[in-house]
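The structure follows.
Here's a slice of the assembly, chains where they normally sit.
Note that the chains are named A, B and C in the order they appear, and that numbering of residues resets to 1 at the start of each chain.
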Amino acid sequence: MIISVMVTGTPASQQSAQSALSFCAAALGDGHSIYRVFFYEDAVLIGSSLTVTPQDERNLNAAWSEFIQQHQLDAVICVASALKRGILDAGEAVRYQKPAANLAAGFDISGLGQWVDACLNSDRVVSFGA
Amino acid sequence: MKTLTFLARQAPFGSSSAKACLDMVLASAVFEQQVNYVFLDDGVWQLVRGHAPDGIGAKNTLAALQALELYGVDNVYALDESMTERQLTQAHLQIPVRLCTPAELGAMINASDVVTAL
Amino acid sequence: MSTLHIVSSSPFQTRALQSALKVALKGDAILLIENGVYAAVEETEMAQMLAGAADGLRVYALVEDLNARALSSLGKHVIKASYTDFVQLVCQHHNSVSWS
């Protein structure tokens, strides 16, 4: 089946981004395809390239970034959520005259329409939420 | 056309969930999908008229609720039990909504293509 | 020696208020803020819980949060408090606990 996933919980303080990653891995392993992963609300923090994790803890941001690149997934960070939380790609950083961009590899910043599009083009949609 | 059902379950202002749900509803309406917008649990507080969130630095979303019709979002519901438990009646609300029972909501959910609870 | 219990989540959603009421002692005060102010609405099950426990406990609700949510029909044991009152409540009590 064609599956899309939405994540809304804060990666560093809630389990949902981790659960969503395990779910996506199991879905691919079971032969399904993932149309899109959409990060909304606090979950956009998964796209930060500036996180530093203690050596004895899992780096969830890095794990997601690697997973997306390895499987060439379409991973969208909601632009409205991202701007409010200080997650910027190079284009947004220039547009808003901010000194730096911090979007990690693998993620795209785009609008809520991408999520509606995912709903229309997927057999199943699953949310992992705050 | 798909049927997208949104469950607004959180109180306004204490968290950003109410606004996040509204934004998804409006985006879905722009794509001309069949939208059900259901308020339940603390979400029914979102409908109460007279919000004045200036004092807590928040934005009033009641105007956006009134614009739902313009966006073609006609199916706006509130769960009757959630209203009753909070001593709310239609007279307290900013916009008219249809009341539904838990069983009716269950059937609406079953008949939807995608259900999003925020 | 008394404690200010600050309750910030909705009594319809979490058990923060219940926990605060369980440990609050006579002479302590409860201050409802943010979504906690929904406990101040009159005639709900939550209002009854609060009124029942309120023997010897003063109960305040932050007026900015009440106004934001258009809550005006409050239980009669509930005292409205401004942010300045909030500060003074903090100073009048030996310490505070934030229940969310």
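Following the convention adopted for this analysis, a contact is a pair of C-beta atoms (placed from the backbone, for glycine too) under 8 Å apart; a residue touches a chain by one contact, two chains touch by 3 or more.
Predicted model only: the values in this text are computed from it and were never measured.
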{"item": "Protein chain multiplicities, whole structure file", "value": "A x2, B x2, C x2"}
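Keep in mind that, in the parts below, only the chains that are shown with their structure count from here on.
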{"item": "By mean Cα position, the chain sitting nearest the middle", "value": "B"}
{"item": "Pair of chains with maximal C-beta contact number", "value": "B-C"}
{"item": "For chain A paired with chain C, centre-to-centre distance based on mean C-alpha positions, whole Å", "value": "38"}
{"item": "Centre distance in Å when chain B and chain C are each reduced to the mean of their C-alpha atoms", "value": "27"}
{"item": "CA centroid of chain A to CA centroid of chain B, Å", "value": "26"}
{"item": "Overlap residues in chain C, where contacts from two or more other chains coincide", "value": "none"}
{"item": "Junction residues of chain A - those touching two or more other chains", "value": "none"}
{"item": "Chain B partner contacts - residues on chain A that touch it in the complex", "value": "6, 8, 40-41, 80-81, 111-113, 115-117, 119-120, 125, 127, 129-130"}
{"item": "Chain A-facing residues of chain B, complex", "value": "2, 4, 16-17, 20, 23-24, 27-28, 30-31, 33, 113-114, 116-118"}
{"item": "Complex interface listing, chain B residues touching chain C", "value": "10-15, 41-42, 45, 48-56, 58, 85-87"}
